[in-house]
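Down below is the structure, laid out as structure tokens.
Shown here: the complex without one of its protein chains, the others still in place.
So, subunit A:
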Amino acid sequence: MALLEINNLSVEFKTAHGAFRAVDGIDLAVEAGQVMAVVGESGSGKSVAMLALMGLLPWTATVSADSLTFDGWDMLALSPRARRRIIGKDLAMIFQEPMTSLNPCFTVGFQITESLKTHLGGTASERRARAVELLGLVGIPAPEKRLSAFPHQLSGGMNQRVMIAMAIACNPRLLIADEPTTALDVTIQAQILDLLLDLQKKTGMALVLITHDMAVVAETADAVSVQYAGQVVERDRVDSLFAAPRHPYTHALLKALPERATERHLPTIPGVVPGQFDRPKGCLFHPRCAFAGDLCRAEPPRLLADAQGRAARCHGPLDAAGQPTASRDLAERAAS
């Protein structure tokens, strides 16, 4: 059994205009020690799905799933108390905005030792020593001195390092990094990613890396799950996905990578991710899909895996040459 197993996870928000399904039947499996990338445009439900796992969604959210297990625990059935023994310890998460994710009223040292105290106990001096060690581990110079710093006295990159130190304080088995570099300077982004991967290798923890950036996925991940409008549209190992994407959305994402561009201007995907009010009939991607046919406009496709376990949610997945394999015409399908 995988370390993390999510089957058919859905999250619905109560809004002023009725219910909104931000996550729509997502599956995800992460093995111990694996680096899993989750990619997709803004609004595709990446954060919400992970927050559902952590139990961090606001009261307006309704979470349902066939299974949501971490390390053998059924996270939906756990009491809040039992769940709190797991999150922050074996299952940790860091967020997109380092500058607002740390409490401005408390020192860095306080916030790190607080995690240690909650989950591991120990004496105050042991915790302090461990906090210094952690700050050193995440590459913060003069860690002893930084313990008494407040978050506003540190840069965004430094704060993200502190967040990472806090998250790995109790040696988690899985770390979820939700776009950990999006809010940072480009030069700092690479450093933070390197740090995360370095820590992942050193500690053997699994890492779920949420990102917009296909280039990051190529460099870091073992496997990748591509999300679109609350659904998984493609799931594959990184090497085969990059060699030959099967879903037109992934295909378009890859074409938008600078090193793969064949023209002077980077190709972009026209249109935007459908929101609460403009969810189309049929395949959710069809209004933006270059290959859409009648079938795509009429019937939602299912996520189907091929013989190699490569899964795509498409009526006619692309072949290695980037051409549709099956007919997307409703009439033809009816005839056959």
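Note that a residue touches a chain if its C-beta (ideal position, glycine included) is under 8 Å from a C-beta of that chain, and two chains touch if they have at least 3 such contacts; residues count from 1.
The rule is short, and it goes like this: contacts and distances are computed from a predicted model.
Enquirer: Look at the options "Ferredoxin", "Dipeptide transport system permease protein", "Fe-S cluster assembly protein SufD" or "DNA modification/repair radical SAM protein" and return the one that UniProt uses as the protein name of the missing chain.
Expert: From the listed options "Ferredoxin", "Dipeptide transport system permease protein", "Fe-S cluster assembly protein SufD" or "DNA modification/repair radical SAM protein", the omitted chain resolves to "Dipeptide transport system permease protein".
Enquirer: Quick one: which of A:Val11, A:Val30, A:Leu68 or A:Ile87 touches the chain that's been left out?
Expert: Answering carefully, the residue with contact to the hidden chain is A:Ile87.
Enquirer: Would you indicate which residue among A:Met75, A:Leu102, A:Leu137 or A:Ile168 is in contact with the undisplayed chain?
Expert: Counting the whole complex, the residue in contact with the absent chain is A:Leu102.
Enquirer: If the hidden chain were put back, which of A:Ala52, A:Leu68, A:Ile140 or A:Met166 would touch it?
Expert: A:Met166
Enquirer: For subunit A, which residues lie in contact with the unshown chain of the complex?
Expert: 54-56, 80, 83-89, 92-93, 95, 97, 100-106, 114-115, 118-119, 150, 152-153, 163, 166
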